[in-house]
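The complex is shown incomplete by one protein chain, all other protein chains being positioned as in the whole.
Lettered A and B in written order, each chain numbered from 1.
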Amino acid sequence: MSETTVDRVARKTPARVARKVKGLSDRAIAWLFVGPTIFLLLTINIFPLIWTINLSFTNFKANRPNRAVEYIGLRNYERILGDSDIWLSMQATAHFLFWTLFFQVLIGFTLAWLINKKFKGNDLWTTIIVLPMMLSPAVVGNFWTFLYQPQIGLFNYVITFFTGADPSSFQMLGSVDLAPWSIVIVDTWMWTPFVMLICLAGLRSIPDYIYEAAEIDRASKLRQFFTITIPMVLPFLMLAVLFRGIENFKMFDLVVQLTGGGPGSTTEMASINLKREAFEKWRTGYSSAFAIILFVTVFGLASIYVKALNKVKER
Amino acid sequence: MKQLKLASASVLTLAASTLSTTALADDLTLCWAAWDPANALVELSKDFESESGHTMNFEFVPWPNFADRMLNELNSGGKLCDLLIGDSQWIGGGAENGHYVKLNDFFDKESISMDDFAPATVYAYSTWPKGTPNYYALPAMGDANGWFYRKDWFARDDIKAAYKEATGDELGEPKSQKELLQIAQFFQGREIDGKTVYGAAIFTERGSEGITMGVTGALYPWGFKYENTPGSYDMEGAVNSPEAVEALEFYKELYSTATPPGYTNSYMGESLDAFKSGQVAMAMNWFAFFPGLYADPDTGGDKIDFFVNPPQNQAGSTLGGQGISVVSYSEKQEASLEYIKWFSDPAVQAQWWSMGGYSAHNSVLNSDTFEASAPFAGDFLLAMEDVQDFWQEPAYAELLLAMQKRIHDYVVADQGTAKEALDKLVEDWTEVFEDEGKL
Partner (left out) sequence: MSYSVTDPSKRQKFIAGTLVILYALITMVPLVWIMMTSFKTPPDSISYPPKVFYQPSLEGYVNLFTTRTRVSAEKLASLPPPENFAEEIVRSRNMVIAGPSKFGGRFLNSVIIGFGSTFLSIFLGTLAAYAFSRFKIPLADDLLFFILSTRMMPPIAVAIPIFLMYRQLGLSDTHVGMILLYTAVNISLAVWLLKGFIDEIPREYEEAALIDGYTRFQAFYKVVLPQAATGIASTAIFCLIFAWNEYAFAVLLTSGTAQTAPPFIPTIIGVGGLDWPAIAAGATLFLLPVMIFTVLLRKHLLRGITFGAVRK
């Protein structure tokens, strides 16, 4: 952006033509075009964010309009960081985050690699694989609770069919051991295609001549895979992990529908905990502090990650 | 003089009411939970529509989402509902935060007397602060948690003999909580007509209020108290008393030894499903569902009977039920009050009961025909004698969520001991009341 259009037009355009460029000045148009968006973002993104920061230092409760609001300093933050339940919900989030990313990267990359073999009709099948990620997580998640029903649910029946276990002997959503995995399964089903698409873009960005050169050097296919394919796709894969990581850190709709955080608090992830504090207990000040902590956490982790990503790209 | 005043007042109100009916016909929205009685209310309200000229719309939300959505609606100052049949525990918040219109003046004006309604219901559904003559709702639907069972199974000779052999007792409606457990365990996993059946369907739901409403059915009969002295908020030794611990352990045993598989997150709907599909011998649920259960072509009639929540150390049932309130954000308060006036009429109340709604009006409950009018009517009166309700504090949601978590963690997720769960609950509740400035 070192040279603006204005400069270029001005340089190229003879003076008598320039006079004909009527209407608003470029500067005016620029602000006219950007203005509404900035205004919208200021009112619906930035201002609320500042307000949240402000609220996080108070004991405000949105359901108690008649109660005096007091500034209580960092007390909300102290309470949150010292609350073992919050740390448990962070653990649940971490478990979900790690395993969804693990499976999505593994399956997503494999699929992309297979699709890149360019078999006939690959684009149609790609589209079909992509379908789940286009759908409403709440609506689909709600239906998965039906698939997970003991006895009548299809999922349990299929497991029974392959393992011979009694379909009413295990409850995917109700058991403390299985519930964390039941949400990992659905999220993996929904979002593997996203990782797959990004990997596919990465694979397709590798020019053929690199492989041809390797072939001439008599490098084995396996060696080619580890010295060319993986390093070239890695930046793309890391991007996919970044996006899925941020999304799953915020995870709410799918898990709320599937387990609602239960059994007990086994799958109560950060967002669900936040929802309970903010919109069921109405501890607005407290939950604002929690929201800020979550935001800073995502932002911090993402920034560190992006630095790492840039290093990988530079290599 | 006094009579004259009364007369002129009634003329005035008469004029006022005719004026408002002729002057404008409003579109009223009534919000309630989506369940059997709500459907009956739609039918009942058709009379109101034809009498008043107003149109009634209904917004019914399923129970698991009801509190969440309606409290959100009230807290956002929403105008969706003109009339709200809100849960008994909301009354504190509804009154203190100005969500509900105070009805005292209206009751005086229309000479609606709270003495005409069953005292337990007025206390629970209408008053805030508790027990004072400040009314924010008219008792709309009396309710308590009760039990129903497969009368046909209980009457079968082979099953009776097997029960006698297994336990040494006669099979019949349980007279204590422990007998209920024994019967439930007897049925658990038994083959009846070639089908495996289970003991009892109880409440274990996590998301809203389910497991709390279920477990209090055991806590109250054991003698559970919220406070050592009412109004003092001193909960240590009351909430986590040895009796409370025993009751909680009992509920966990009932859950883990006598409920159908996969029964980890179930409330009203699941209890009904389990019973109607012939899965369970007994089930707990609100009296509100009993008319529908009795009328069910497959499992109702001769095959079903009802009993009140059995006592243990004392009698006790968990209170349900709701009062009807006018939402203060509504722009149609006049017409909404008209609806309440119409609803409070003894004739309408009698009609309400006959259609499956539990009237709390004395003229209905005390009538000679009431007990004989349905097989569960007597049980209902019995239950209402010893009902207890959860906290009705403005901070009720926080108190409830804490209990949901602690109880579900212990009973379903199998974490810690009953004592630990209740100790933590005392801590949670203490923190809430400290935040409230009440401790």
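The criterion applied here is as follows: a residue touches a chain if its C-beta (ideal position, glycine included) is under 8 Å from a C-beta of that chain, and two chains touch if they have at least 3 such contacts.
Values in this document were obtained by computation on a predicted structure and should not be read as measured data.
**Student:** Pick from B:A166, B:A295 or B:A347: which residue touches the chain that isn't shown?
**Tutor:** Of these options, the touching residue for the absent chain is B:A295.
**Student:** Among A:A94, A:L114 or A:V312, which residue is in contact with the omitted chain in the full complex?
**Tutor:** Within the whole complex, the residue contacting the unshown chain is A:L114.
**Student:** Residue-wise, where is subunit B in contact with the chain that is not depicted?
**Tutor:** Contact residues on subunit B toward the absent chain are 29, 34, 36, 39, 42-43, 59, 61-62, 64-65, 69-70, 72-73, 75-78, 80, 269, 272-273, 276-277, 292, 295-297.
**Student:** Identify the residues of subunit A touching the omitted chain, counting contacts across the whole complex.
**Tutor:** Its contact residues with the unshown chain are 1, 4-6, 8-9, 12-13, 17, 20-24, 26-27, 29-34, 36-38, 40-41, 43-49, 51-52, 55, 62, 107, 111, 114-115, 117-123, 125-132, 134-140, 142-144, 146-147, 151-154, 157, 167, 189, 194, 197-198, 200-201, 208, 211-212, 215, 236, 239-240, 243, 246, 249-250, 252-253, 257, 270-271, 274-275, 278-279, 284, 287-288, 290-292, 294-295, 298-299, 302.
Definition applied: only the chains that are shown with their structure count from here on.
**Student:** How many angstrom lie between the centres of subunit A and subunit B, each centre taken as the mean Cα position?
**Tutor:** 41
**Student:** With touch defined as at the start, can you tell me which subunit B residues reach subunit A in the complex?
**Tutor:** Counting only subunit B, the residues touching subunit A are 68, 71-72, 75, 93, 96-98, 206-207, 261-265, 394, 397-398, 401, 405, 408-409, 412-415, 435.
**Student:** With touch defined as at the start, can you tell me which subunit A residues reach subunit B in the complex?
**Tutor:** Touch residues, subunit A against subunit B: 59, 62-66, 85, 149-151, 168-169, 171, 173-176, 260-266, 276, 279-283.
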